[in-house]
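First, the structure itself, so that you have it in front of you.
In this view, the complex is presented without one of its protein chains, the others remaining in place.
The chains carry the letters A, B, C, D and E, assigned in the order they are written, with residues numbered from 1 in each.
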Amino acid sequence: MGKVVVFGEVMLRLSTQEHLRFSQADKLNVTYGGGEANVAISLSNFGVDTKIVSRFPHNDIGDACLKSIKKFGVDTSHVLMGGKRLGIYFLETGADQRGSKVVYDRDDSSFATIKPGMINWEEVFKDADWFHWSGLSAAIAEDPTLVLAEAVNAAYAKGITISCDINLRANLWNYGKTPNDVLPPLIKMCDVIFGNEYDAEQAMGIDVGENIRGKFTNESFVSSSKMVMEKYPNIKKIVTTRRGNINASHNTLRGLMFNGQELFETSTYEITHIVDRVGGGDAFTAGVIYGLLDHSKIVQDTLNFAVAASSFKHTIMGDANMVSVDEVEEYMKEN
Amino acid sequence: MGKVVVFGEVMLRLSTQEHLRFSQADKLNVTYGGGEANVAISLSNFGVDTKIVSRFPHNDIGDACLKSIKKFGVDTSHVLMGGKRLGIYFLETGADQRGSKVVYDRDDSSFATIKPGMINWEEVFKDADWFHWSGLSAAIAEDPTLVLAEAVNAAYAKGITISCDINLRANLWNYGKTPNDVLPPLIKMCDVIFGNEYDAEQAMGIDVGENIRGKFTNESFVSSSKMVMEKYPNIKKIVTTRRGNINASHNTLRGLMFNGQELFETSTYEITHIVDRVGGGDAFTAGVIYGLLDHSKIVQDTLNFAVAASSFKHTIMGDANMVSVDEVEEYMKEN
Amino acid sequence: MGKVVVFGEVMLRLSTQEHLRFSQADKLNVTYGGGEANVAISLSNFGVDTKIVSRFPHNDIGDACLKSIKKFGVDTSHVLMGGKRLGIYFLETGADQRGSKVVYDRDDSSFATIKPGMINWEEVFKDADWFHWSGLSAAIAEDPTLVLAEAVNAAYAKGITISCDINLRANLWNYGKTPNDVLPPLIKMCDVIFGNEYDAEQAMGIDVGENIRGKFTNESFVSSSKMVMEKYPNIKKIVTTRRGNINASHNTLRGLMFNGQELFETSTYEITHIVDRVGGGDAFTAGVIYGLLDHSKIVQDTLNFAVAASSFKHTIMGDANMVSVDEVEEYMKEN
Amino acid sequence: MGKVVVFGEVMLRLSTQEHLRFSQADKLNVTYGGGEANVAISLSNFGVDTKIVSRFPHNDIGDACLKSIKKFGVDTSHVLMGGKRLGIYFLETGADQRGSKVVYDRDDSSFATIKPGMINWEEVFKDADWFHWSGLSAAIAEDPTLVLAEAVNAAYAKGITISCDINLRANLWNYGKTPNDVLPPLIKMCDVIFGNEYDAEQAMGIDVGENIRGKFTNESFVSSSKMVMEKYPNIKKIVTTRRGNINASHNTLRGLMFNGQELFETSTYEITHIVDRVGGGDAFTAGVIYGLLDHSKIVQDTLNFAVAASSFKHTIMGDANMVSVDEVEEYMKEN
Amino acid sequence: MGKVVVFGEVMLRLSTQEHLRFSQADKLNVTYGGGEANVAISLSNFGVDTKIVSRFPHNDIGDACLKSIKKFGVDTSHVLMGGKRLGIYFLETGADQRGSKVVYDRDDSSFATIKPGMINWEEVFKDADWFHWSGLSAAIAEDPTLVLAEAVNAAYAKGITISCDINLRANLWNYGKTPNDVLPPLIKMCDVIFGNEYDAEQAMGIDVGENIRGKFTNESFVSSSKMVMEKYPNIKKIVTTRRGNINASHNTLRGLMFNGQELFETSTYEITHIVDRVGGGDAFTAGVIYGLLDHSKIVQDTLNFAVAASSFKHTIMGDANMVSVDEVEEYMKEN
Partner (left out) sequence: MGKVVVFGEVMLRLSTQEHLRFSQADKLNVTYGGGEANVAISLSNFGVDTKIVSRFPHNDIGDACLKSIKKFGVDTSHVLMGGKRLGIYFLETGADQRGSKVVYDRDDSSFATIKPGMINWEEVFKDADWFHWSGLSAAIAEDPTLVLAEAVNAAYAKGITISCDINLRANLWNYGKTPNDVLPPLIKMCDVIFGNEYDAEQAMGIDVGENIRGKFTNESFVSSSKMVMEKYPNIKKIVTTRRGNINASHNTLRGLMFNGQELFETSTYEITHIVDRVGGGDAFTAGVIYGLLDHSKIVQDTLNFAVAASSFKHTIMGDANMVSVDEVEEYMKEN
């Protein structure tokens, strides 16, 4: 398999231990994560060659972040060191009735202040087969959005497969633009989309209509996916998960993939003793990309693999999935 | 809302980490708690002005206890510093089949050796709207019972609303008196009682009869509550929870409130991944008091709020509930 | 009750904290355990006099292991100090979908290099009433198997009750022998066997036939047990557990005992929030031995006690069960 | 003694454990501190009534910060909740040859974005006897400097004693102003200055001349202090410490105070096993203020007390000094 | 060598981690210790057979204490289980300028409420060669003093060697008796005394005179020791340490022993990075007893061994010395 390149922000995550509330914590666990980095690390743990393009501050915190990614063998040679700070998110790990709580402190991060022209995309994509990005990079500020556009254009020009995780977050998008303002031209160049009925309307400029809006059935997914594919003919696959949130320790998970003709779906996984839910979606994304990179794999297997990998992630501390292909496959066999 | 005053003992709680048994533990977690203090801290976290009256030893442990309460903004200006020790309870946190285990070491505590006349209740209640006490203060020794009687009388004389959590504990009441010996005259002055059919018989001197004894149905609660209100006409509301103890990690919880005419009840909450059950009842009590202080709130809402707050408490380490009104309300909305 | 002697290896267990994966762990929890030692410690916690015969290296790790067993009052006066290392097993504690993972590093341990003649079995069994061993001791190498044979012969000669936990492990038995090569003559001298249909075929040299093979019903257990007892007339009881592995945090457990005439079985225990599953079987074994030592106990009570004790073990960190008889009985009463 | 009011920023401090480097740390200790808050907490621990004026964000981190200060009984009723973030500093605790390392991430903090008019200084100073501020508040941005000026003017107008810790930090003062641009008019209103020869030149607009510049002798201190007092006739005392930095674990400390006529100095303290050096200067400041508040205390005793308190601080984790007057005095007696 | 029996209280020690102050601690380290137990454990680590006689409560804390002693192979078969609580002491570990701080909470412990007649001393001393006790057992209450007298008398009657560590503590002796009231008749039966000039006057009823009082020179030790031996002719050796307290992290240590004719002394040990000073004296005592038990050892070697062992103790967490004879001897060789 070829190299997978991702572009996105990495943040310092400071999480409370043993389900303590913020006001009780006198120690915080330190990890580093970000949607796209999580995908890269997970793929790297699957044995795939990966590279991350990002920007960290040139200080000890940026250096520690860099080392935390190098550890997994992700190529960091195109991470820029500059800007003034690493974005932070504080995570209070919930339990049972009490949901996890996030306090963001990410403004003016090194990534948010990246400028067009800083990255030599020609160089970045030299040995790449796949480029993965997410809507998060367009949600922070104008400049990273422009850099993202450079990346997508460069990848498209080179004929690299492009995947996008729409990943809308209500508490971002504060710089005056909406997803529908900036994402459609980028989505046009993508091959694989991680998104659902809501994303179609919010980020892909499609009016799904009353019959679909607010529904999250298999039928509504197929219908909205067809509209998406009609508008964006380059898209070959649309993928999503359906999550049931019974409580902060117990979720259910199911995967859906539409390839233009057929809908594939997995059975529903019960995840009853969640250790860390953050990054569950990224683990799914990595699973899908892994499966699609292996052209011998049939679609259903890819989807099953991705949901199994994601459900496995919920048992692992930190943002990124620490699981090998063997472990996922053994787990699938046991179930 | 006015100030809520509580009176009661605060103990040093030393609990094992990560479900270890006492004989395995080489570290213990330190928190401080007591039924009434838990109510005060929880109310303080709801934004209510609170004051605690208690007695701690004049040493570093007493000082640490004092600071642990000040932290939450509870007024500690009427905490006496004296006596020789802070009562201790050792807590082995259970899991699943294994219930939590408590070893008490609370004899001769500063609170147990408080003497009548030590507290200037006139001063204490100057700005108070509500006084909350519990049966625990009468269960330890003669002297604290006498001080409690001073308090209840003073509050009653000033027309302050009085609530009492009966809170019977089999392993206390070793000084020669029974609840029925000492509590009835104090209950007579109360407006709100936290107690059930069993408490009616054990602490309020009522023979509930064969049809009610040992039953814990809605009907038995209404019947016994009516008997209580007949005997104690000052009581306006009787409140209780019904807890189902599936195992040490999984409980169910439901609230009941009788106002003389009508029975209010909540749905049953499933609490499936308990972090710390201690103080669940106090969190409920605080929720009820919070609701009743807000005269615009209807009774059903108050009860729902209290059970939601209590179920939230089960996810929080330590005796006291660390939750804001916003968090409880958001949680209720999600369910 | 008389003294129970066990013979077997004890290993250093290094386990990750808070469900971390090996590659995330920068601290490991240290405990010491082994199937037979677990039985001895559990019995010691039940108040039974116990003695362990084993071999630890004469260094600080061996010494720490020795102290960890002495702590529970197990007589260690017949533990030899010699050889070059204590066997190690690394344990990654799973959760939910992710099973626990063990990495063994036990070759050439002090126990594996024990030699015949090193132990004075006459002395060991002087005050013994019961001898317990397991198939693990025969699975490692030739020499410990020979020493085990010395032990079983000596115990049999002295008329001591002998129990054996077959305890087959696929990843052991690498020295050229199979269980069926070496265990039958030792099993012949046993009174109580912990084993099932699979063990009958793999370790007791019995062809159970197509109707039983792969089945794990009550009927298949009775049928295979009858075959075992026919071949090994000294055996009085065959005991086993049936475990349902819903996920790494949720198991079910049920006990079966056949005494030649009658099958006894327990209800199925749900263990929904497992803290540490390792040693669950040893806790069951200890429960059965405890019950059988008490001749006033009826068989059904013994089996119930053993399953309750085992289910209790799942809530306790480390290999050995830390529970008293009172605690098990109180737990049984509550259920 | 009357109430001491302080105004200044409080930051979240995230420090590595056990002397780990940032890139090794997977846990960080959480405390909250700031020069002026440290003075207030230390004074509060001495039994002095204190109040802090500051601005924290209205989120869980701001709330935790608030509670960490309330814990010590400092009046926080004039802390504003607003702005978007709490400033952070990361601290790598050095040892021996390796100095401690700080990474600041404090831009755009709630304090840095405070605006003139937000604080009702009339209300703040109603019951105040002393106001303490530091140069740090003027080093961050224009707005806090304006608010600081409001405070100093209001305090001066009310005849409150004013102290200032010059506290120059090379890595601050990035908003286009120098200390000499903004501090002199504020210093003019002060009674007590914590500063030395360097500060006279950098922050008080005085050309100390070649004979003094770069010297740090008793003589140079007296000479420069005389120049300061000539220029700022309201100043009654100038105080400073001389620190010898043998290594990160071993410092020496000595105090100097000039009252216009006489120089007071302490003996040199050896601090040989430093636990946490941060806040050592603030502990000294608190000691001086405590001594000066007690008008019965002679100057030499005040200075001795302050250096003893500061040297004590070096043994205490966190920014603020956790020591009572009794403890300092007992320690002085022993030496 | 024969068995050494000790009699004395064992307490739960709860100490702060990483030099935190009590008010900062949210975790406490758990160990168990007491002067006489420390001697027994240290001797046990030297390979000597030891037995402890004491009284612990019959609850989980008492059980954990028992196991903590069993771990080191000390015979606990004569520990009584009864009474209501284990005495506690809270330890704040000092550093540098800040001395360690102890808060006692030991009243009404199981040991303090032991009664005469509870112990079968005949049985206890059956296989004993040496009995060690300390003044601590007589300092708590009348009853333990009476039990101590039983022990000393029984040991004396059997001709067992008796040693006593005077061990005066100002904060004990609150039950109406002074050391001089109760210790002299017990000291009369002793062979070896651990005590100095001060102890002679306070606990052995000797007026040492102006020339000796308050002096702690070699000469004053010899003079007072001669007076002691004159009054108590059974005493063969008087032993003590001289400690220089430079700060809480740096002490000096020297040993003195007088045998009636000659004074033996060691060189002065510098202990520059103290980990835990508690139990340093008990480690010295154990060293002396170990040396005297080995009749081949010359007195000077015994004293050197004891001081080396004690200085080693200062590097070890907890009350008891964890060091083997080999380690002490190697350390002596290196110095």
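Brief remarks on what is shown
Note that in this section a contact is a pair of C-beta atoms (placed from the backbone, for glycine too) under 8 Å apart; a residue touches a chain by one contact, two chains touch by 3 or more.
Nothing here was measured: the structure is a model prediction, and the numbers come from that model.
Residues of chain E that touch the chain left out of the display are 17-18, 269, 271-275, 308, 311-312, 314-318, 322-323, 327, 331, 334.
The chain not displayed touches chain D at residues 18-21, 23-24, 94-99, 247-250, 273. Contacts to the hidden chain, counted on chain C, fall at residues 14, 17, 21-23, 25-31, 59-61, 63-64, 67, 84-86, 88, 90, 92, 101, 103, 105, 107-108.
Throughout what follows, only the chains that are shown with their structure count from here on.
Because chain B and chain C share one sequence, their contact can be compared position by position; here under half of the interface residue numbers appear on both sides.
Here A-D and D-E are compared, and the pair linked by more C-beta contacts is A-D.
Of the chain pairs A-B, B-D or A-D, the one whose interface repeats that of A-C, sharing more than half of its contact pairs by residue number, is A-B.
Farthest chain from chain E (centres taken as the mean of C-alpha atoms): A.
Per-chain CA centroids place chain D at a distance of 46 Å from chain E. Inter-chain spacing, taken between the CA centroids of chain B and chain E, is 45 Å. Shared interface positions of chain C, defined as residues touching 2 or more other chains, are 18, 273.
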